[in-house]
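For reference, the structure is listed below as structure tokens.
Shown here: the complex without one of its protein chains, the others still in place.
Labels A, B and C are assigned to the chains in the order they are written; within every chain, residues are numbered from 1.
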Amino acid sequence: MRLRANTAIGGALVTLLLGTAITAMFWTPFDPLRINLRARLQPPSSLYWLGTDEFGRDVLSRVMVGAGASVVISLLTVLLAVAAGMAIGCAAGYIRGWTDRIIMAVNDALLAFPGILLALAVMIVVGANKVGLILALGLAYIPSVVRVVRGTVLSIREKEYIEASRVIGNSEAYSMIRHVMPNAIAPVAVLTTSMFGWVLLAESALSFLGLGVPPPAPTWGNMLAASRPFMETAAWLSIAPGLCIALTLLGVNLLGDSLRDRLDPRMAHG
Amino acid sequence: MTRARQSPRAWTVGLAAFALLTMLGEAGAEALLRTRLNADIRSTDPGTNRDANTDGVIAHIVEGLVAFRDDTSVGPMLAESWTISNEGRTYTFRLRQGVKFHNGATMTADDVVWSLKRWLDPATQWRCLSEFSATGIARIEKIEAPDVQTVAVTLDQPTALFLPTLARPDCGQTAIIHRDSVGPDGKWITPVGTGPFKLGEWKRGQYVDVIRFDGYASRSEPRSGYTGAKTAQVDRVRFNAIPDSSAAKAGLLSGSLDVIMSLSIPDLEELKSRSDAQLSITPALAMTGILFQTRDPLLKDVRIRRAIALSIDTAQIVDAVMEGTARPNNSALPIGSPFYSETQSHGYVQNIMEAKKLLAEAGYRGQPIKMITNKRYSFVFDSGVLVQAMAQAVGINIELEVLDWAAQLDRYNRGDYQSMAFTYSARLDPSLSFEMLTGPKAAQPRKVWDNPAAQEMLRQSMMIDDAAKRQALFDEMHRRFIADVPMIVLFNGAELTALRKNVKGYAGWLYPQPRFWGVTIE
Amino acid sequence: MLGYLARRLAMTIPTLLLVAIAVFALVRLIPGDPVQVMLGDSADPVQAAQLRAQLGLDQPIPLQFMHWIAKLAAGDFGHSITNNLAVLPLILDRFQVSAVIVLVAVAAAACIAVPAGLIAAWKQNSLLDLSVVGGATLLLSIPSFWLGLLLLLLFGLKLKWLPVIGYVPFSENFWQAATFILLPIVTLTMIEIGVLTRMARAASIEVLRLEYVTHARAKGVPEWLVLGRHVLPNAFAPTWTLIGLVLGHLLGGIAVIETVFTLPGLGRLLVDSIFARDYPVVQGCLLFTAVIYVVVNLIVDLCYPLFDPRVTVA
Partner (left out) sequence: MTLLAVDNLRIEAASGGTAVVDDVSFAIERGEFLAVVGESGSGKTAAARAVLGLLPPGLRKVGGRIVLDGVDLATAASRRMRALRGPTVGMVFQEPMVSLNPAISVGAQMAEGLRLHERIGKSEIKRRCLDMLARVQIRDPDRTYDAYPHEFSGGMRQRIMLASVMLLKPKLLIADEPTTALDTLTQREVLDLMVGLARDHGTSVMLITHNLGLVSRYAQRALVLRQGRMVESGTSRQILAAPREAYTRQLVEALPRRGAATGRRQSGDPLVSVRGLKVAFAGRQRLFRRDAGVSAVNGVDLDIGAGETVAVVGGSGSGKTTLGRAMLRLIPTSGGEIRFRGKDVTTTADREFRLASQLVFQDPYSSLDPRMRLGEIVAEPLRHVPELTVGERDRRVEAMLEEVGLAGLARRWPHELSGGQRQRVAIARAIVRQPAFVVADEPVSALDMTIQAQVLKLFERLQAQYGFACLFISHDLAAVEQVADRVVVMQGGQIVEQGSRDDIFDRPQHDYTKALLAAAPVLDFAGTAVARVSG
């Protein structure tokens, strides 16, 4: 099989991300939390490759550790949103009737809020920590998953193999689990990759609005948010984490594309 | 200038041009000073429906019998002088002559009595009414006007805080206003005060103007705090409501604002280099520090609290956080207070060995200590981060938790925290500085220092009027405060104000509010 | 048509009611209250209680909710706790700022993205296609506020072409206002180009595969006309739906961009009010946002038959 450009680039970027995250567990050039007030806001140099921040912490070390934090948070959030969204969406799409109507009414109501603001409010309620963040973002993205899953389930329901299952004498619940869910996974998988990107963005946006993962643990989002007052005087502070987010998202999006191409070869390119 | 509602229809070049023309046509000889509020004022009724912005504007319009001076001592304002008799219970104020209200009427003792009684009427909903109730500093038993220039107020017990309370800006300086300020039904209309400015146009959500009062009778001594000479040099001051600080900064640089206050530290660097701006940096009374919950199972051990205090280098933190605009201070009294003496300058000295020893004695084994902080005040946040890092060096495991300011206040008010980086607003009297910290936690969970002996000393400091005796009390309280470590005071803030180069005569003072009398524009 | 409109509006009522309940519940779940924010560190319990009573916050929550709903029904969104302004004018005022930015940005993005997606699909698998898709994916991957900051750094601080921050209403000075919102618009446009280009390309590929395109070519229709008349209108329909979704969400949600460029928009108002626990404003903003979302989607649906006559709104 021909190696596609997006698979290759996406794979390389994601591998780089994971490699960095794993490396950072064992080794970083400096302690990412060590404050050195004598070396504040140092521009990139041979000692500090990406410079230091307003507390004299090594930006490279923090970016490396931040990779792990960002990956874990995004993964868990996506997992939460997809798991809950799958369950609710399948229930709504398969049971239909009043269950569906009520679920979808609530879902539409939730969809009517901008996700980031919903997350912000939830975050204040549950507290600004990793669990709170995962909960808030997960909750904010569940409605989108529900919507996609329900749509998928509704279209799978109409497939003849579901009718075949009924003809065989299988119960509705069995058809649901054995035939509908496995076939709904593919479109959800594509959604999952794009959600990974959204979550990464949302995490940094939340930090930016003042509520993200609490310091001193670095995430790219809170590093980026903290860099804002130093835009003019220390631009390297925002460029490093920003570039990391952009490259990671690029990798994930490209991988998502190649996944989608595999499911729907017509969209393929390159 | 026509302030058209911002509707799409108005977004035509034609209308914009029209607005420009009217703007040009209006530009006359009027001396206008433009400054910024971070939010609109809440009302024009002093000391009731108010916040800091309201207080700041109102202070230009109304005055009280007494007012704070630059060094936070209390001086006469509308009163010429006063005497205290009856074992400290009766205050007899001699009023200044020829003071005019904005409506032209001359102030008499009758106006003073009417004003004071109005404040004490619960229907007025005066913010400071509770101070004169059973739980407050003292009750007012009697208000009399023996003659047209004299007013006597009798309290039920002596207190050192009577005059400072009257002078408090958040109490509306217990303003003396003319009866025309309210309608026949007692409803508030507009402040008819004695200040150097009259209330001008108040365009809700956009700006409030104060206009020079030509009939103002100024005191003769130099300007000091909210008293002294108060001559309005500009015709009009416009307080624009601009919520965003960066927008305000841009406004100053573009010339659409003349004065902006409460700059952040990062702004400082940027503005320093600008030739068209000047900076006014004044020490402020606000106080930033780390609060401990002394009822916490872990932190009730004073050795651990002390270990944290000894692990940090206050000077280094302050230098990093405040960029040299503030000095380290471990005392509850602000630097600049007349009671800040040599004793108060003795605080904690970093001692890693001692800190480690204390931790070992206390049996501390790395249990996490949660520290709440917020991002609303970058200096609070940065202080938290630095304290966390320094404490870590001696093996103390502090975990930061970032809350939004309102949530942190809620936790503060309920005493629901292990530790928090916090900032207190200005207190103008040393007793009040301690009062905000000291109290029984059972009744007032927000108080950090629950020490009965300290509470007794505080009570005495509020009753005694003798400066030397009060100084002795404050010194003792400071020593105990340092020993108990209910919190680590780090520094008092600095008020950073930026002005355009052509603004002259502006000066900040300990209280973080602007004063636009005596200020000129060249 | 009118009947359809009435039905659709009727259908939104339960949704909006749910939204109202959710909003109210969420707002009250947030720890801290406006009184504490207003009184700050010197909150005397007596005073606080007094102020709460004054604001009606001492009443049972369900009762507060009933009051709010009853007033809403009469079109009264209440008054801000922090500055006592009427909420609805405040929201509308701020909404203008957000709306201008979002509408201009999304329109600009659509104008660039739809042709780009169409051309990329037309030249599917070519180098051109690859670069369009690559570019779009890259734009999609950049955090909006970071892009905003970079643009600020470049055009505001380094080149000094545009003012860095601030806002002037259009009614005051049109050109100055335009300079202030140019960068936010450019930022948002670039982000949305990423999303829309990919959608437009996918939709165009779908359409290009259909036989009526070959049919048109078989009639000798020149290629530009094939794309312009036969592919574009049909490929635009799904993109149009996406534009609706994007619009619906952005109109309430460009808080981040408004923060970067310090614009007094709706998103900022909401975020600031959440931090100030200004209940009436938070509630008003969230409800307003939901209504906008619903209305935009309704408009999108009503316009859909313009692009696809198979869909009727009867």
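Methods note: contacts are C-beta pairs under 8 Å (C-beta built on N, C-alpha and C of every residue); 3 or more make two chains touch, one makes a residue touch a chain.
For clarity, every value in this text was computed on a predicted model and none was experimentally measured.
**Q** Counting the whole assembly, list the visible chains that the omitted chain makes contact with.
**A** A, C
**Q** From the listed residues C:I119, C:L153, C:A178 or C:V221, report the one that touches the chain absent from this view.
**A** Checking each option in C:I119, C:L153, C:A178 or C:V221, the one touching the absent chain turns out to be C:V221.
**Q** Which residue from C:Q124, C:S144, C:T197 or C:T239 sits in contact with the chain not drawn here?
**A** Checking the options C:Q124, C:S144, C:T197 or C:T239, the one contacting the hidden chain is C:Q124.
**Q** Which subunit C residues touch the hidden chain?
**A** Per the touch rule, subunit C residues meeting the hidden chain are 7, 10-11, 124-125, 210-212, 214-223, 229-230, 233-234, 307-310.
**Q** Where does subunit A touch the missing chain, residue by residue?
**A** Subunit A touches the chain not shown through residues 159-161, 163-170, 178-179, 182-183.
As a convention for this text, only the chains that are shown with their structure count from here on.
**Q** Among line, ring, star, complete and other, which one matches the pattern of chain touches?
**A** Contact map by chain: complete.
**Q** Measuring centre to centre with CA averages, how many angstrom lie between subunit A and subunit B?
**A** 45
**Q** Once you find the CA centre of subunit B and the CA centre of subunit C, what distance in Å lies between them?
**A** 40
**Q** Could you please state the distance in Å, as a whole number, between where the Cα atoms of subunit A are centred and where those of subunit C are centred?
**A** 21
**Q** Which residues does subunit A have that touch at least 2 chains other than itself?
**A** Residues 124, 210, 232.
**Q** Taking each residue of subunit C in turn, which ones touch at least two of the other chains?
**A** Within subunit C, the residues that touch at least two other chains are 30-31, 274-275.
**Q** For subunit A, which residues count as touching subunit C in their complex?
**A** By the definition above, subunit A touches subunit C via 5, 105-106, 108-117, 120-122, 124-125, 197, 201, 204-205, 208-210, 224, 228, 231-232, 235, 238, 242, 245-250, 253-254, 257, 266-270.
**Q** For subunit C, which residues count as touching subunit A in their complex?
**A** Those in contact with subunit A are residues 14-16, 18-19, 22, 26-27, 29-31, 124-125, 129-130, 133, 137-138, 140-146, 149-150, 152-153, 157, 202, 205-206, 209, 248-250, 252-253, 255-256, 259-260, 267, 270-271, 274-275, 286, 289-290, 293-294.
**Q** Which residues of subunit A touch subunit B once you look at their complex with the stated criterion?
**A** 33-35, 37, 40, 54-55, 124, 127-129, 210-212, 214-216, 229-230, 232-233
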